[in-house]
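Sharing a structure with you now.
With one protein chain withheld, the remaining protein chains of the complex are depicted in position.
Right, subunit A next:
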Amino acid sequence: MRWQALWSAGRAIGYCSPARPTAGKNIVRGFAAAIRSKQELPPGSEFAGKSSLTPRIHAKLQFLQQKHADLTQRMSGDISQLDREEMARLSKDLSDTSNIVEPYMQLLEQYLELKELQQMINSKDPALRSMAQEERENTLSSIATSERKIISALLPRDSAEQAGAILEIRAGTGGDEASLFCGDLLRMYEKYSQLCGWKFSLMSIVNDGEQVKEAVAKVSGRGVFGALMFESGVHRVQRVPATETQGRIHTSTATVAVLPQATNIHVDIKESDLRIDVFRASGKGGQHVNTTDSAVRITHLPSGIVVENQQERSQIQNKERALQILRARLYEKERQRLANERRASRNKLIGSGDRSEKCRTYNYAQNRVTDHRINFSLYDIEGLMNGTALQLVIDQLRIQNDLDELASME
């Protein structure tokens, strides 16, 4: 509504073309050709300030937009010619690309909006200028949202990120003070989980009152691992401990490890990977023999697992049972592998727990939290420790991580 009012005000004094909405769409479309010829940013984006979308990403987005347009045209045309498989493939592609392209179209329009607002800000009318100024703030924040949407849609989703997580916190160097801080961290994550609507359940805890030596918690909910995955590492605290009598500032650490909680391991057995042997099958079989030897042996060639079954009187049932056993064994093997991987990644995540190897510092004296990986400081230690401000840090980590991944992606 506000935009409508502003827009009509702008039109009244001649800043916008009367046919703005359609013109805007045309510009959005026409821009596709322009950007592919030479790498340039879409109109209006120069006013958006620091953007996380590089020209290269813009080029990629343009390509996707073109693909989306082609797909839409094909789907709206004569689809009776296509067979079912083709149809399914097309509609999947379409929905995949529209996840990215739709926020991008929004973004392009927001850029144009911004451009017009910029023109209004430069105008002489003070009322219009302040109104436009205000509107600009809104547009900027919605641009940021759109950019985030695009980035997260561009990145391939790791299925583990949607899963729950196992959170492990251990007191590091610093004695009693370290275990006090460990307890503080545990409470912080518990409150944060509550705020996010996740289920936080302690699996094991070694504590002495407020002092927590070690705690393992299961956090389940949607996207838990995706949010908490950056918490792994050494957390350093600098404060005057409750145990300190002379008011000196101590530095202690706690280590945090966040591991994905594999909910379902998918076991896929391909027919071509199996070798099925029917015992003593050298003869002619069929009517020639009246065998009661119903043993079936299945060899899973990639893993070398051999399963044998002769429990039932029917070969067919034995084969089914052998397949079930094989599936269970493969599942167990996969689970074992994942557990080993998890152990390895935990060691990698935590490091040695030394004071200098920190990923984040909690400085109580300066009311400051600094994440050393992204050089991000937040001056609200109270809010962080009661879980409310943790989201801000996690958002920053997320964006940085996404951008790093995008940069490494072709």
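The rule is simple: contacts are C-beta pairs under 8 Å (C-beta built on N, C-alpha and C of every residue); 3 or more make two chains touch, one makes a residue touch a chain; residues count from 1.
Methods note: contacts and distances are computed from a predicted model.
Student: Can you tell which of "RNA polymerase II subunit A C-terminal domain phosphatase", "peptide chain release factor N(5)-glutamine methyltransferase", "AAA+ ATPase domain-containing protein" or "S1 motif domain-containing protein" UniProt lists for the chain that's not drawn?
Tutor: Missing chain, UniProt protein name: "peptide chain release factor N(5)-glutamine methyltransferase".
Student: Looking at the full complex, which residue from A:Q246, A:S272, A:T292 or A:N375 touches the chain that isn't shown here?
Tutor: Final answer for the missing-chain contact: A:T292.
Student: Touching the absent chain in the whole complex: find that residue among A:S91, A:S314, A:Q336 or A:N367.
Tutor: With A:S91, A:S314, A:Q336 or A:N367 as choices, the missing chain is touched by A:S314.
Student: In the complete complex, the non-displayed chain touches which residues of subunit A?
Tutor: Against the missing chain, subunit A presents residues 276, 278, 281, 284-296, 310, 312-317, 319.
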